[in-house]
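Only one protein chain is missing; all other protein chains are in place.
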Amino acid sequence: MTAVAPRSGASVQTSKRTEILEARPVNLDGFVEEWPEKGLVAMESDYDPQPSVRVEDGRIVELDGRTRDQFDFMDTFIADHAIDVDTCEDAMATPSVEIARMLVDPRTSRADVVALGRGLTPAKILDVVKLMNVVEIMMGIQKTRSRRTPANQAHSTSAKDNPIQVAADAAEAAVRGFAELETTLGVVRYAPLVAIGLQVGGQVGRGGVLTQCALEEATELDLGMRGITAYAETISIYGTESVFVDGDDTPWSKAFLASAYASRGIKMRFTSGTGSEVQMGNAEGRSMLYLEIRCILMAKGAGVQGLQNGSISCIGVPGAVPGGIRAVAAENLVASWMDLECASGNDQSFSHSAMRRTSRLLPQMLPGTDFVCSGYSGVPNKDNMFAGSNLDTEDYDDWNVIQRDMQVDGGLRHVREDVILQVRNKAARAMQALFAELDLPAITDEEVEAATYADSSDDYPDRDALADLEGARSVMDRGITGLDLVKILERTGFGDVAENYLNVLRQRVSGDLLQTAAVLTGDFVPLAAINDANDYAGPGTGYRLSGERWEELKKLRHVTSAENPEEEVV
Amino acid sequence: MTAPGAVSTESVRTLSLREIGPAERGTKPDEVVIALSPAFGDPFTKTIVDVPHAEVIRQLLAGIEERGGSARVIKVYKTADLAAIAHFGAKISGSGIAVGVLSRGTTVLHQRDLARLSNLELFPQAPLLDAEVFRMIGANAAQYAQGQSPKPVPTRNDQMARPRWQAKAALLHLKEFDCIDHSRNAVEVEPVITKVD
Amino acid sequence: MTSTELTPADYPLSINRPELLHTPTGKALADITMDAVVSGEVTNEDLRVTPDTLVLQGRIAESVGRRQLGENCRRAAEMTAIPDDEVLAMYNALRPRASSAAQLEEIASRLENTFSAPTCAGLVREAAEVYAARNLLAEED
């Protein structure tokens, strides 16, 4: 299917150049014409509503051309929860072009533009971002990103749900710099073991890394409450009422769920993205970006700390229409502008073309977002149980070089081989000790050795899946908690890992991770859009890649030494 | 998978669906109902990867016939939701087994007693379904209808289907939605396959 | 406690205002040490957030203009009293066409009366109203 297949069996003679072009990977990507009536259009559609708002008795009674009696539930929720009633009439009166310029103009502070944004309706926000080209959108992201220091998130999964692989790859991802790690399963029953692997591996790689396991709500919440995972992200919301209902939820059920996570001290953000509604055939004639802006405002109204957006699993849809990737950048801008922590996509297989994969990435990577990828595959894509990411382990060196070329911080760094081998090995050994103490099917020395040097799941000895699944069940039945794991790590000679893990668990008492864009530094200092608020105000301000961090990012796998050109810098 | 055009090396067959009456509950205990989506056969004529609808039907029927089963074909107009189409088919199938097919090729094997969103076998990636797979789906449907336990049709997977086909699939889905006719009940049809040399 | 004035400078509480924090069993943050874990003094019960802490975090959020996040923290503070299973059951009841108006009202009163959770009750009542208007209530039994 991925073979380079000719597009047509035409017998007309073509030039050699055409043959070469036909064979280029980009021609395996799909492109379609717009169909605005049905919502198959990125962000410029005559069928989107005109901005309007009207307040009566302290209540919004008209929103984007609809009166309250015509509201669907998205309108109601947004009108009642997201939009600032006191400021909206003034805010809406500000010309769109002026607001767009404020987003770009460094002399307007983030605080001002965010405050103005609190009074805008979805159609008005769309009207504003429609005026912006992709460079302006990037400038907007640079200013409105909530956290000052950009960060990144990795996927760590296994095609065989092998917990040792997940642990080793999590350790490597953590030491390479990812602030958050996410996993999911092929066989859902494996979840406890894989989630343990992710957490333990993460804490081996770098203390303070936050982990999550994407599952249905009940299990995900359970793992979180046991302290086996630290946050949740895959709580989907949609831009039309019909699709929201098809997903068996409403803004109220999701808002309730958001509070439920917070009540357990667990960090959580929603997920949405352009293209999902039209993909499901119920865009109600609205453009993809308009609907996504409704999602963003719904998320804001629910009071959730953040949002994963940037089309996510529907990236093939905006990716196929004109201006689609601009719209994807615009949705990240709007999420940031609405003062939400933004995990900005780049997390699903996007293109056959390496050039196109890179260009899709730059609008997030260059300005920096709270999490540039909401899932950089920390395993080879064939092991990626989220169906592949825009970037995977093969791209590590490319990413590091781009950071160095552009002097931008994409959250990663080059790490020497010996360090990587050491953390991989240690993660596997920690798992070996845990499994032994928990009476789970033993992890052999051979598996530890494999984990140290492996690339993909193919490089590991097969495990007895049946026994592992029984083990996974017993972990749940016995009520094993994160604290139990800490105790075992402590007494089996992994005291530093235990200490790291305990420090992550302590955060639940303080609730500090519930604030917008919160991550933990290696010293366990919560870094959020409060104590590390973005203060970009034009050239020379905001986050600048400099000092120690810049020195770190100058390192690559191969850099010729200036002092001795016969050698490479180590 | 079969590249577009690969099936057209043989002679071309066309499909017309001749309406023979309302879709009613069947009585044959081993029959399979093939339930087609609103745009199947008309106005669409081929799947997302250009497998002619005539070939889809012919291979499904051949798979059922080879396994000694019998089949009825129905066309649903009120919904373009695959699960709903297949589940409706299963409910009126004498055996309780139905194959649901969307115009773009997405296919599901359903059974009457299952929840609508569940299934016996699901083939969600339409771009990976070729004539051979449709034959196997037909054969399995007949075996389920006979109370046997066939080996599931091997599923194919391709992570790069998203960039290539996701948008076209959405487009086809929208077109299919456009063909929904809420006023029209499902009908039983006789597939007439004509060979064009 | 409830009158504590908080500013962005108090964040992170774990570092700048640890004296304001305690575990549900009344331990201080500093009591959560490895020794205490090993000896069994600290249990999983200790590693939960308290309603007081959630209220504090809500205030910090509001101090930087995040009104809705503050509200969410308040709802969360109320929810700490609800057992895990019941939280999930209530969430499921809020799904479209899962509950009748009467059932939603029952949940709202339970939130209000049993769990002293007026903000959460308000959210449920609001949902009930919208669901009624949008045909998202379950058929009455």
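In this document, chain identifiers A, B and C correspond to the written order of the chains, with residue numbering beginning at 1 in each.
One rule holds for everything that comes next: a contact is a pair of C-beta atoms (placed from the backbone, for glycine too) under 8 Å apart; a residue touches a chain by one contact, two chains touch by 3 or more.
Keep this in mind: contacts and distances are computed from a predicted model.
*Asks:* Match the chain absent from this complex view to the correct UniProt protein name in "Malonate decarboxylase acyl carrier protein", "Sarcosine oxidase subunit delta", "Diol dehydratase reactivase subunit alpha" or "ABC-type dipeptide transporter".
*Replies:* "Diol dehydratase reactivase subunit alpha"
*Asks:* Would you list the chains present here that the left-out chain is in contact with?
*Replies:* A, B
*Asks:* Identify the residue among B:Leu15, B:Ala139, B:Val153 or B:Leu171 that touches the chain left out of the display.
*Replies:* For the chain that is not drawn, the touching residue is B:Ala139.
*Asks:* Out of A:Glu89, A:Asp464 or A:Asp535, which residue would touch the omitted chain in the full complex?
*Replies:* A:Asp464
*Asks:* For chain A, which positions touch the chain that isn't shown here?
*Replies:* Per the touch rule, chain A residues meeting the hidden chain are 189, 436-437, 439, 442, 464-466, 469-470, 473.
*Asks:* What residue numbers in chain B mark contact with the hidden partner chain?
*Replies:* Touching the missing chain: residues 10, 62, 65-68, 111, 113-115, 118-121, 135, 139, 144, 147-149, 151-152, 195.
Here is the rule we go by: only the chains that are shown with their structure count from here on.
*Asks:* Quick one: chain A and chain B, Cα centre-to-centre, how many Å?
*Replies:* Each chain's C-alpha centroid was found; their separation is 37 Å.
*Asks:* With chain centres defined as C-alpha means, what is the inter-centre distance between chain A and chain C in Å?
*Replies:* For chain A versus chain C, the centre distance works out to 25 Å.
*Asks:* Give the list of chain A residues in touch with chain C in this complex.
*Replies:* 72-73, 76-77, 80-82, 84, 111, 114-115, 118, 217-218, 221-222, 225-227, 241, 244-245, 248-250, 252-253, 255-265, 300-305, 339, 481-483, 486-487, 490-491, 495, 498-499, 502, 505-512, 514-516, 525-526, 528-531, 533
*Asks:* Any idea which chain C residues touch chain A in the complex?
*Replies:* Interface residues on the chain C side: 8, 11-15, 18, 21-23, 29, 32, 34, 37-38, 42-44, 46-50, 53-54, 56-57, 60-61, 64-73, 75-80, 82, 84, 87-88, 90-91, 94-96, 120, 123-124, 126-127, 130-131, 134, 136.
*Asks:* Would you tell me which residues of chain B are touching chain A in their complex?
*Replies:* Counting only chain B, the residues touching chain A are 1, 3-5, 8, 80, 127-128, 156, 158-171, 173-174, 176-178.
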